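Missing here is one protein chain; the remaining ones are kept as they sit in the complex.
Moving on to chain A:
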Amino acid sequence: MAILNKDEAQALLKKVLGFSKADECEASLTGREGGNIRYARNAVSTAGDISTLSLSISATFGKKTGTTTINEFDDASLEKAVRRAEELAQLAPEDPEYMPLPGPQTYKDSITYVPATAAVTPDTRAAAVAKSIQVAKDAKLEAAGFLENTTSFNALANSKGLFAYNTDTDVIFSITTRNQAGTGSGYAARGYNDIRKLDTYSATQVSASKANGSANAKAIEPGRYTVILEPVAAAYMMENLFRGLDARNADEGRSFMSRPGGGNRLGEQLMDDKVTIYSDPFHPELPSGTWNGEGMPLEKTSWIEKGVVKNLSYSRFWAQKKGVKPVPRPGNIIMEGGDVSLEELIRSTERGILVSRLWYIRMVDPQTLLLTGLTRDGTFYIENGVIKHPIKNFRFNESPVIMLNNVEALGKPERTISVESYRSYLVPPMKLRDFTFTSLSDAV
């Protein structure tokens, strides 16, 4: 059994710490159960089940730390692992940035665990996929997709008396449908803590509609256009920005958050005042754990408020060096939006482009956060408030910082996943002016 309850985890970690002779010792337990199913060409290609339980022990003498991991849990193995961590610590170089372990902390219980998701079986997955394949077959399309569910727990304890525990469930689903001629392609992606919210049938219908609607696309000239990014496109576009909300990189002068001449951009108006980004472990649509890997409590934190940089994350080391309070990295990301639907955003657009999905985004220049990537799986030309026709895909070169200065309107936020990291975000569809497309792509 890979999932231990709070009492079981605490008892095991207490035993481990009891073996320690180091100045400081930290032990963390991680367990994961789940499974996946992959399909292509309207048939299942691979399927697997995963069950792992692992214990990591870090022992520290002075500023020298050794870490060991183990997946055997009898007393002799546990003691041996602690001894090995201590031996490795004695051999390790001193870490000038070592921070003493934190003492006991207070955490609220998270809302990340949903029993229905934990109860998923291979049959549940197969049935969800069968529905998706049927939609594709009915629409005369070929489906390729992936469904993965995970139940996990994390527990952390240290020799200063800290103990933290969390359980989490997660399910992700993505589907690509293509027509037989290879001239149309559609996509949909979903991510939830609660599998009861996952509807593979309707998600595949969305994908099928994009596939059939995107066939026989016309080429239009690259250039600057007003675009509407659907949430799955917007989340992927902004993932590098979310990762870059860190004070150290900014203070060191190598981030878009660096201020010319030194320091960081905390307090600066960096984006349009419609942009507000925060993290909140208790958001009902996108909850997160209530502590980070060091055992620091996670609380609701504002990162960008009305376009102003309100917080950057500070590691405990960097906070001490700068004489400020540590700010843990965000456990989740929520971007506020408005009340309008995607359809209303389209209706309000005189001339623009609807982007269903973005692809292969890579950093071109970290100092301006310039990114390049492409549109795919449904790119449409909008004229006088209606979708006129599908258009060929574009390559873009654009910075999310510049993009978020050009916000025309934001729609209703939706939970979506990044198509590369599979992390979930809560972001609105966005209507943005002057988005820079630099070349055409023949890809479908």
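FYI, contacts are C-beta pairs under 8 Å (C-beta built on N, C-alpha and C of every residue); 3 or more make two chains touch, one makes a residue touch a chain; residues count from 1.
Convention: contacts and distances are computed from a predicted model.
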Chain not displayed: protein name in its UniProt record ("Carbon-phosphorus lyase complex subunit PhnI", "TldD protein", "Cytochrome c oxidase subunit 2" or "Penicillin-binding protein 2"): "TldD protein"
Candidates A:69, A:159 or A:226 - the one touching the absent chain: A:69
Of A:262, A:284 or A:323, the one touching the omitted chain in the full complex: A:262
Option from A:44, A:215 or A:387 whose C-beta touches the chain left out: A:44
Missing-chain contacts mapped onto chain A: 36, 38, 40-48, 56, 67-71, 84, 87-88, 91-93, 95-97, 122, 126, 130, 142, 144-146, 148, 174-176, 178, 182, 252-254, 256, 258-262, 270, 359-365, 367-370, 372-374, 376, 393, 395, 397, 399, 401-402, 420, 438-444
